[in-house]
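Certain chains of the assembly are absent from this excerpt, and the rest are unmoved.
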Amino acid sequence: MHEHLKPILEGLLFLSGDEGITMEQLLDCLEEVSKEELEETLDTMMKAYLENTHGIELVRFGGVYKFVSKESIHPYAQRLFSSTKMSTLSSAALETLAIVAYKQPITRVEIEEIRGVNCDMMVRKLLARNLIKECGRTDAPGRPFLYEVTEEFMDTFKLESLKELPDLPEFKEERDEELFE
Amino acid sequence: MAFTIMIDQFEGPLDLMLHLIKDNKLDLFDLDMNILTDQYLQYLNAMESMHLEVASEYLAELAGLLEYKSKKLLPREKVVIEEEYEEDQREKLVKRLLEYQRYKEVSAQFEQKYEERQLMMSKPISEETNKWVHTVTEAEIDGNPYDLIKAMNRVLRRMALSHPLETRMTVKELSLDERVVQIKKRLRDFVGKMSFEDLCSDCDSLHMVIVTFLSVLDLIKHKEITFTLDAQDVIWIIKGEVVYA
């Protein structure tokens, strides 16, 4: 372990607040330290802050490390701060995001084929909220845009990377199983 | 049958179909298209009768269901029924329903994560950092007016979009009842048979074609007209009830 790194990282992460810090930024800043050392120290810190004695935790969503207050603090924060508004995402938005996350890069028409509804407006809303972004075009007629999820998406859904996406449920015929009941 | 659930509780026609399948305890892997189509049609009719706008997507899917059903219903000797084609259509729909269901289910997990994340908060970057930020000379900022307008666009777009995400965008369209009246009027002075295409000559959108088609179905149901299909698959509309010989 690299005990001397911990206070430095704690201080820097505190200062950076909700902007957070990426591994690349840390490597630039702490030239003499290897990526492995940093990762190891950050992992240890993440575990340490999970302890009940702490009201904040260290998270890494979409490759960005940052401190956030724990869920348990939220009721108190609501009393203390006036602007702790919660925003909501509609189920239509959630569905569309799920499709993009699993199928990216994907065109709007492909999303529409799965959802069975027009998604023009929804795609524009998700772009405006920076939850998806354009990532090139296909060669299909009209050269439609391809979309993928953003780092903000990862942060919004507590994901370190797309590898963490839950497995898509499989729906299988159940008749076979009934035979053995 | 009482429909207590409103159409805007569904995310689209596939969602509605999944609901109807579950509600009627249909087997998705051995889907009874007749029951599904009837239920679906009843549902949309109920919505129409409550003067609720039904989005075009629902009508487009209805057209598919009706096509399948009508091929099944028509006298066998009159139409060459391609069993394979029909099975394909059904399988295609089941495949779409299954695919859609996967994303629908998984999005519930997204929702949970989202809610958890909403309870975790952070703070802005510390003011202290200003003094270090300031070491960069202002001259290095390379701004251009386009960045500004792009930024303003983002702001305005967000404002325009900050209405409830659920607002359904539907163009005000001709209702089924209005169309039925129109068609009756046109057929009143018409002698002989009119092709469905002619009937649609005043349609300026797919939606209107579908409404026209639904009106024709409605008129058939009420025995005001009947129809035949010729070898070229042209639908001919005939006034009054015709008894198949």
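Order of writing sets the labels: A and B. Residues in every chain begin at 1.
Basically, contacts are C-beta pairs under 8 Å (C-beta built on N, C-alpha and C of every residue); 3 or more make two chains touch, one makes a residue touch a chain.
Bear in mind the structure is a predicted one, so any value in this text is a computation, not a measurement.
The complete set of protein chains in this file's complex follows the formula A x2, B x1, whereas only one of each kind is placed.
Operating definition for what follows: only the chains that are shown with their structure count from here on.
Once the centre of each chain is set as its mean CA position, subunit A and subunit B turn out to be 31 Å apart. Subunit A contributes residues 14-19, 57, 59, 66-71, 73-74, 77, 84, 86-87, 89-95, 97-99, 102, 113-118, 121-122, 124-125, 128-129, 155-159, 166, 168-171, 173-175 to its touches with subunit B in the complex. Residues of subunit B touching subunit A in their complex: 11-15, 27-29, 55, 57, 61, 96, 98-111, 113-114, 116-126, 128-129, 154, 157-158, 161, 164-166, 169.
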